[in-house]
Each structure stands twice: as structure tokens, then as C-alpha cells.
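Okay, handing you the structure first.
Excluded from the complex is one protein chain; the other protein chains are retained at their positions.
Up next, chain A:
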Amino acid sequence: MTDATAHTTPEPGSKSSILTVDPHTAKRHAAEGRFKIYGIIAICIGLFFLAALLIAIVSNGTRAFTQTRVVLEIPLVAAEIEAAEAYIVKTSKYNDLVGEALTGAMSDAGIETEMEPKELLMMLSGSAGANFRNFVLENPDAVGGSHQFEFLASSRVDGYLKGRVTREALVDDKNLDAAHLDLVDQMREAGLVERSFNWDFIFGADASESRPEAAGIGVSMLGSFFMMLVVLAFALPIGIAASIYLEEFAPQNRFTDLIEVNIANLAAVPSIVFGILGLAVFIQVMHLPQSAPLVGGLTLTLMTLPTIVISTRASLKSVPPSIRDAALGVGASKMQAVFHHVLPLAMPGILTGTIIGLAQALGETAPLLLIGMVGFIASNPPDGLASGFLDPNSAMPAQIYEWAKRADPAYYERAWGGIIILLLFLMTMNIIAILLRRKFERRW
């Protein structure tokens, strides 16, 4: 637009003044005004979608963070426990004991029902028997007395107290009847049912399709953690070494040009391709264990490397040549110049790039699909460093994907809850990256 004024030569005789706005200037001002409005509209659309996304996530996901529990006092009778241990499916016999205790507790509280213990058990999670058995196995001395348990309520009872399940919705449902909900109301008044913060969701393990109420993201969070350790341990040193060599030592020739082009291309390769590569190299050739965070981490390392190399080279480049020249001038070797002067000055930029690369890797699902980290996997918490790297595990985004696929609507709620946790991690990492940059960045 700047050269537009040159074409409009004022007509001879007309008075031109900077105080009166001529039509052409008015037009240019209007165009500028319109452009500003387009910009504001674009930002508003972006903000609208962000708000819609956040509202959807928060409104769907926060429900996963509370959980309904049923408080029950159960007598631990040695003979009953011994009898239950004789069966193949011991936990189902423990469940029967829980059912009897529930019937007793309800009649004690003055709640009348004609339901059989088996039917009443539909209000509790299938994990109740397992909780009971685990307590008995861990505390053999407690047998003979009694213990107060807090069992998880079934996903539909939980959904009812959260407003997700209604009586109409249960008409054709075979997992719970509307009559159960009347009992739940009475139990809540009697203090048998309570709703509390769901720590198990944050620290627990995945559960099977029939027990969404028992599922937690904790074990897959550990899987993600071990994967990130692997990514950090491999991608950071390899990436920095490669970029220092390319930037400071490598001669400029066709070969290094080729490498540079390839690194830039690699950064744009879809992540699923790295998954196929990981499957072929790490599992089929190197025979590393399937579904292991080590393999996941190595695959994600391949994906993160180009990002780290590119950002490291950019921050090395931004260190002015005068620093190197001064160091070389006082007799430092090239390596001393790089390691004593250039690298420390470039470090904030390198760290920022690394953190952003890690955040990318943390949210990645596609490569994990191919190396067997999606499914019913994150059910055994790792019991040490080696098992953390090598035992089958999932990762947070893979776990969310898996939950979103499952049939029970309660899993859908968990998936949104998982998204909240994942977003918190990503936000924290990005904020750390921004703070690092703010604090240490130097302008030359």
C-alpha cells in the first residue's frame, strides 16, 4: 500500500492539507480498520473453540474425580474365608460374603427390601470381593474380628448420584434396576453411601470392561513417566551431540547439506511412521519386549530427535560469532570455545526445545498403537526400576484412547478425566519451558 500514494498526484489547483483527509487516505484507513476487525474475528473464533473445548473437557471430565462408595462393616469369619479360598474364582465367593453383609447393614439401617443379596450386589463394583480378599491376605491377624470397608459403588449407581444415569435410562438395563436407585436414595440418607474424592482414579490401575468404577490412570502415568525418562536419556545427548557437530565442526559440503535437509524432513514425518519403524527395528530385529515403556521411549526418541536437533541448532546459531572469536582469539581450542562459552549461552534455548519435544512425545498415541501399548495392559503396577522399563505398560494418551473405545458410558467419563490430567501435565511442561526462556534468554 505504501507505493499507492505515488500514483495519486493531486489535481492542479486543489488544496491538499494534512488536516483534511483526502478520499484515498480515508480508503486506506478504512482498509486498515477492516483488517484489524478480521484479525479480532480470527482471534475470537480461536478463543471460542478453545473455550468450547475447555468447557467440554471440564464439564465431562470433572465427574471422574469423585467416586461413590458404600461403607460396610464386615465380620471376618475364619471358616467362611477358608471355604471361599477353596474355590477357583475365590473373589466371587468373597463377593457373596459382601452381599450378605450388605443385606445385614441395610436391615440394620431400617431399609426394607425384598431383593436377594445377589441382586443387592449389583449396586457394588465387582472389585468388592477382590478388595475384601486382598485385605484378608494382607492382614491375616484381623480374621476373627471385623473390618470397615469402603467398597466402590457400581458405575451406574455412581452415575446416578452424578446425574448421568436416570430411572428412565435403566428401563432396558440388565445391570441395574430403577428399584435399586430408590434403595440408593435411602442408603444415602442412612449414611451407607458417600461420595468422596477419587484418589484411585489418579493413582490406580486400569480395570476390565465390567468395572469402569475401578479404573485409574496411575499405572499408565508411570508408563508415560518411564517413557519420558528413556526419551530424555537418549534424545537429549544424541540430539545435542549431533547439532553441535553439525553447527560447529562439520565442513559445509553436499553431505552435510543432505543431512540437514533430511533432519528437517524427519521433523515433518507423521508419527505413525515412527511406530512402524519402532516395531520393525526394536521388536522384530532387536527382540526387545513388546508393550514395554523402553520400546515406547525409544520409538518416541526417534520422533523427538529432529525437534531437539532443530531447536538446539537454532539456539547455537543465535550465539553471536564474536563470543567464539574472542575465545579462539585468547587461545582456546575449538572444543573449549564450544563447551565453555557457546553451549552455556545456548542452554536455555536447548532446554526449552527439549521440554517442548518431550511434551509432544507425552501426548503421542499413534506410534504406541503399533508397538502394543494399547489394550488392557496397565493393570500391573511396576515394582522397581527394571520392571518399570521392561514390563508391559500403557501410556496416558493410549489409556485415554482405550477408555474412549469401551462400551460402558462410564468409561467415556474416565476418558475425559484422563484428558484433564494429561492436559495438566502438558501445561506444566509448557509453562516451565516459557519460564526458562523468560528467565535465561539473552538478546544480543
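Keep in mind that, in the parts below, contacts are C-beta pairs under 8 Å (C-beta built on N, C-alpha and C of every residue); 3 or more make two chains touch, one makes a residue touch a chain; residues count from 1.
The rule we apply is simple: contacts and distances are computed from a predicted model.
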item	value
Name per UniProt, for the chain absent here [options: "YlzJ-like family protein", "Heme exporter protein C", "VWA containing CoxE family protein" or "Phosphonate ABC transporter substrate-binding protein"]	"Phosphonate ABC transporter substrate-binding protein"
Hidden partner chain, touching residue among A:Gly104, A:Pro117 or A:Pro289	A:Pro289
Identified contact with the non-displayed chain, of A:Glu209, A:Asp257 or A:Glu441	A:Glu209
Of A:Ala169, A:Leu328 or A:Ile432, the residue in touch with the unshown chain	A:Ala169
Missing-partner contacts on chain A, residue numbers	87-92, 126, 130, 133, 165-166, 168-175, 207-211, 234, 237-238, 241-242, 245, 283, 286-291, 294, 298, 372, 374-377, 379-380, 386, 389-392, 404-409
